[in-house]
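Questions regarding the structure given below will be posed in turn.
Here the complex is missing one protein chain, while the rest keep their positions.
Presenting subunit A:
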Amino acid sequence: MSAALLTADWFLLGRELYYRRFEIYSMAWHQEVALENYIAASASYGGPIALRRDDKKLVKVQGSAQPIISVYSGSGKQITSFKWTRRPIVHMDWSNDEKLICVQEDGMVVIYNMFGKFLHTFAISQKVQDAKVIDAKIFISPQNFTGVAIMTSNFKIFLVHNIQEPKTRQFSELPRSNIDPTCWAIVSTDSNTEVLIARGLELYRLKQDEHHTSAMLEPDIANRYTSILEMSVSLNAHHLALYMDSGYLWLGSTDLRTKYCEIDTSSIYKPKQIIWCGNEAVVLYWERDCSLLVVGKYGQKMLYSYDSAVHLVSEIDGIRIVSNMQHELLQKVPEVVQKIFRINSTDPGSFLLEASKQFQKGSHKANEYICLVKNDLETAVNQCIEAVGYEFDTEVQKMLIRAAQFGKCFIADMRSDNYVYMCRLLRVLNAVRDPKVGIPITITQFNYMKKRTQGLLDRLITRNNYFLALQIAKYLKMPEKEGTSHILVHWAKHKVSQAELEEETVAREIAEKLGYTSGISYSEIASTASQNGRKKLAIKLLDYESKASEQVKLLLELGENTPALVKAIESGDTDLVYMVILKLREKMPLGDFKMTIRNFPVAQSLYIKYCKEHNTQALNEIYIQEDDFSAQAQTFILESLDEKKQHMKDSLLTSAMEAYKKGRKDLYAGMCEEALKLLRFQRDLEDKLPAAKNKLVGLSVHNTCKMLLELNEAKLAEKFRNDYRIPDKRFWWLKISSLAQQKEWIELEKFSKVKKSLIGYAPFIDVCLQNDNRQEALKYLPKVSEDLKVKYCIKVGCLEEAADIAFQQKDVQGLLYVQSKCSTQFPQTQLSDKISSMISQLLEFKK
């Protein structure tokens, strides 16, 4: 292909400002559609085209009289067609995520997907319903929300900034006047959204503030006119085009401070469409003669004529022209493409392309061309790679790719990442541009979309083109979360919403395809299933969800109480279990609730724990229900310790005893009985003995006995000891420690001689020492059994004796111990030496 042919569709709109118009598709609809009878709307980024019959045109009605909306792909393939059964439509357009938005004359906004499935509807404002809607505009804000603005028959303007969360704002009103507004446009910038509105000669800017009064604006228009007929704001909201009834077109900045140009279009009719093509040209379309005028920012013009009606679709980098026969793209020629293909271009890329062509021809000129760009070869290659992205024609693509490949050979160690990426991307772009898919997207749009949430994959997903999407995701090596699993989830959601499919198969198919791939949210799919009224399917799908919290939440919503509880317990997250338990308690009758959770030990115990803090009544009920007698008894005992419940102590202890009896814990029951008996005894005695007042109740058996001894009630103590079967040994301990405590040394000695001590005589020494009486303690030393003698000698401080005994017992450890006491307590070096010699004697003896 020669350079001349490649640039045949180029035209100049000012210095170095080339534009080009080329065909993307020949339309598959050319047999059935005559655009002039239809009102068309197409989504940006190569989106689908919706058609509805224009009521104002007279045509032969075929079939029913009800309006029909048809949706076509970019290549003119019909996607769907459905009857409009609602109120008349005022305006129809697409949202940024390719949903069809229809604004009805009653102010209702109805949203469909591209397959004609009703999604939802909302009212713009209650105030609207008094008046009719006469016009509406749909716009996409810089924040990438789709907004709707309507004008009512009394010329009030309302706006919803984001159709996802419809919040209506009213605009300030025009100053009163008899004249009706002629045209209006939305100016949506980062900071706020305004409306430009023209009324005959006058131009106003309306704000999102009902009470703001708008002053008239005065654009710098040189030629006389009586009315502004049409206006258009560029996509980035910086540029404004005004068309006057004088046939003049005014171009300038939106704030009206700068004027670019003002030209005569040599037509006085109102154009059907005025659209900015990029930011440097405006395209006007007159329906009368099917003519298209392209006007550059600085006034250059280019006129095209068509055979029949066309529809213009604005894109960020140009416009698409849809006609009965074909689908064209009009855009500014990308700079890098200009550099390569412009006639007489001396850019490196251009030479490289030529070199590559010559090389393929087998011509030696290839070398000459390469020599020309030798120093800029890398730039040349990069230019070719960059330019190829902008091309739709596969032949041109091949040509440029070959050139890049050829150039690459002459550069040592050039990184080929860019080259490889571009080759991959080209395949992807070509695949989606294929007429079967029909998304005529440019690389600029692709990159722009990628930055936003809605990427190309989502476009394919909305078209149910899951397979292609999957292939692309894999081919572009996208991370699973954004790629494969994202697509699969949508596929699964689509699958579950198809009511005619059988549940078992759907669940199985989904599970087979998705498996446990990371990033898959089964609960999302299940939630869709349940919204589609397929509860069983939802429950089945939830089995695959790995995030327990999601799973449990949805199961609860679905009323699947037991499975929710099971899953919550499996997760190990007690928080979740609590959530389920408490939700269930609200939802279920108490009896059912208790029966449900008693089957799950963990749930039961958590509920018990919860009850311990929140509701002791419920706690007891559970223990009774579960025949857990020990727990019941323990609760009673715990209560009996409560200071506030002393008056109930008897009955609580009786209850505890009975519970233990029921649970066949006779030992414990006996203990409770004894405690009861003890309590009564203590009360009695406190009444009888003034000295015991307030001293007994609450004491244990042991301490009561001790108290009796302290009160010198020896006989009573003896009786008490028998009644409560206090073991003899312990009683001995009690006796001697109480005697020692009261410093009854004589009594103590007597007691030691009554009969042979059951606990040995060492304790006698201990109690004496505890009460600081070493002299008394010494008395018992001889009686201490042999094995304890050394220790007790030391205890009372007879170190020398201790050493001797230890020596007699041949106890080296004992000797060492005595020695250690020597050095710390009393610095008796003499003794220490003596012990040393004893030790060596013993050791020698052992040998």
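One rule holds for everything that comes next: a residue touches a chain if its C-beta (ideal position, glycine included) is under 8 Å from a C-beta of that chain, and two chains touch if they have at least 3 such contacts; residues count from 1.
Here, contacts and distances are computed from a predicted model.
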item: Missing subunit (named according to UniProt) among the choices "Vacuolar protein sorting-associated protein 33A", "Protein preY, mitochondrial", "Sodium/hydrogen exchanger" or "TATA box-binding protein-like 1"; value: "Vacuolar protein sorting-associated protein 33A"
item: Candidates A:R424, A:R730 or A:K779 - the one touching the absent chain; value: A:R730
item: Touch criterion as defined above, residue of A:S700, A:Q808 or A:Q830 at the omitted chain; value: A:S700
item: Hidden-chain contact residue, picked from the options A:I68, A:L217, A:A548 or A:M648; value: A:A548
item: From A:K117, A:K374, A:K436 or A:K481, residue that would touch the chain that is not displayed; value: A:K481
item: Candidate in contact with the missing chain, chosen from A:W10, A:Y578 or A:F681; value: A:Y578
item: On subunit A, residues whose C-beta touches the chain left out of the figure; value: 479-481, 516, 518-520, 546-548, 571-576, 578-579, 582, 601-602, 605-606, 608-610, 613-614, 630, 634, 637-638, 640-641, 653, 667-668, 671-672, 674-675, 699-703, 724, 726-727, 729-730, 733-734, 737, 759, 763, 791, 795, 824
